[in-house]
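Not every chain of the complex is shown here; the ones you see sit where they belong.
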């Protein structure tokens, strides 16, 4: 039976969103569903601004970063009026299934719409931060790790040449996934993540101890500290000041910034995006609704939307353990 | 208690082997173990050719493809005399634990040595083919997928420009992991893998049907067939001949070849290699022996060596399902 | 005064062709010219198959490999009837200026058309082979060097791991530019280029001498020979056989193939393509015709079309000199 499906991308863009849109287009075409794309996230839904998505749109799409549907913040959706308008528009457009690719803010919006609209709602996790419970990884996360890692590899060249200390801020919102993985894969010397951050005082003591221990052992060497955003009071400049108080100068800060959000997706993101897109379309028309599709232990799963933000997602223990050992951290709670 | 640990890399080299050696070095140093590296795979063990591995060896090691310990085939180890000599050399060198990074051939050798030597034997899966049971992924596999995918992305530029058919052979030994993942992530139009290969006749019929269907629908378009090595009779030239019999010419073959084995490892390989190396060293001195360390569902595990080759490792079902849908395959057993 | 300009891409595609089209579109839009794109090379001209090219076509175009106008061989243009038809179609479509992006075959076609048609004809050099006289570089050449170099970097990882000999065939048609630059930038041990190839016998003697000298000095080491296509009798398999006659086995051949034609263009190709496209449009409406635009000593130049294939373009002498020194070649004419 033919269905009308609508899809939108919301929140921060992430590499692989386009790969997910592509898989959805092809899967819909095979199932004889009509697929519409709302533009600019929920704004498109509120403005009834949508485009048809056909096979013509899929050419060379899997490789592209960003999102061809665009994304945007949407204040209006935070009001009850906004939610009702969205629900109303879905009815008017005779949508059977709404698919939302985004992060937890996007899913909260979707869940609210689900209270006012009887159609089927499916979320797909798309964010470089990986801070969504119910799925091992989120679309964009793998690419962001590789981007951050490659950037740190490059900074290390200069750090080694000058035997200098570099502080590198990576994204992650309020989670340490990206920072921990970037640090571990780039052989950084220290990492600061929110999950293990007790206080600036305790942390600075450890960092200083490590730097001094390394320099006592080997003489001047490079030292790279990866710092998750939103953790250190006053960010990298705060940390730089603290280090200077401990007579450690010649410190260089690098904020990787928005570079981490873009780029052609790496294979793991294309695979995740493709399988989740295909899986989501396979659920169209079923009773399953108000859920996010995800991947756990290499298998597609469904999770009630509200659990994606209510449950806390822990860091990978093996990564934590490995980082602890390799960071040469002998004293701390790590 | 101090231990003497020896490590070697055997079989085809894979990106991330060096990252694994690096993690082992640091973990040994922290545990106060001595770490030796046998060179040229089992040949080094048979020739008692080893080097000390200290922190000095770890500088900029995580990024390097290949293996600083070198690898090689070793016929001598296939005889009982070779095995006894290896066991004897381990005793003479007072090794407590032997760590072998490699594929199933390497693990078979290790298991044989385990029958003649009382020390501890730990395997770490390193091969781009991912054809080892008991671990979700093997070191090098992720990088090889990205390398193959990027190469196919490039070939597609020409395929699109000329609206031509390209046949691309990727590695994988007797398994379709690399081919399936490379095809799925590069939006290839068709993939031939050993797991689903019935006969050249049936396969050629499907390929020709697909090509004709696409051309009927869209006019001349590019069409990319990814073919796993060792599947098609007489390889790409055999397939090209078959296509010509069906009046499909203007076909171009590309064999990706050894490029797929090298390169700086991507983040996922560095993470896997680092966690497995660290985990292996954490087992040194325990009763656990004759096992491979692996990662299943994001957790480190141990598997008896013989199970790594006795059990068959299936393709990821979600990938198979997604490829089936996206390949536009309506008729077949896929 | 408004002009009607037509553009087409012909011959082998090359990274940067799209960047050149993009620059042409923007420059035309600023000059108030109409720009049409003939599709599939000269076939589009013969079939009067063209599309308008406006600013809408420029989005994210600079990064794309291949050519959005497609390319193709065109037998019909080799006949006088074909040429007359092309000239006729240009008149019918009221084209003032025809721009051809391609290699020497494409320029020969353009020159023939110029005998039958009074409009303005401008060539832009686009080929990875760099075998066009009158310009220091051709669009696509820089990217192909980097692609070949990166591939050789990867092969070296395995070559080093196994201390093996690898033979790597790179493209270049009948010129050694790509092979020489790829070899020099990847620290290859030997390179075979048509410009210095005397005979297989002499060449094999040098290669064998080099390999034996290196092995005498250092023991088993990797050895990488870069071979330009179309030089060695029977290609890499011919060379492999010759080496076996000299007791050198364990040789692995790698043919880089079509991967070298694709990919997102590197900066130097985007810059060259952009400046040549902009420069070509600046000539529209002038008396200059039947020329190729090129870049010599960092300045845009114009060259009569026939000189682009009549004159021979020598290899960069500094590169030859450096390769000679670094190849450790003591005996030869190099």
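List of remarks:
The chains carry the letters A, B and C, assigned in the order they are written, with residues numbered from 1 in each.
By our rule, contacts are C-beta pairs under 8 Å (C-beta built on N, C-alpha and C of every residue); 3 or more make two chains touch, one makes a residue touch a chain.
Please read all numbers here as calculations on a predicted model, not as lab measurements.
The total count of identical chains across the complete complex in this file is 4, with 3 shown in place.
One rule holds for everything that comes next: only the chains that are shown with their structure count from here on.
Inter-chain centre distance (subunit A to subunit B, centres taken as mean C-alpha positions): 28 Å. Separating the centre of subunit B from that of subunit C, both taken as means of CA atoms, is a distance of 35 Å.
Averaged C-alpha coordinates put the centre of subunit A at 40 Å from the centre of subunit C. The multi-chain contact residues of subunit C, meaning those touching 2 or more other chains, are 64. Taken in their complex, subunit B has these residues touching subunit C: 9, 12-13, 15, 40, 64-67, 70-72, 147, 151, 153-158, 160-163, 166, 252, 254-263. Touching subunit B in their complex are the following residues of subunit A: 22-23, 26-27, 30, 60, 62-63, 136, 142, 145-146, 149, 153, 156, 160, 181-182, 184-187, 264, 266-268, 270-271, 274-275, 278-279, 282, 295, 297-300, 316-319, 321-322, 325-326, 328.
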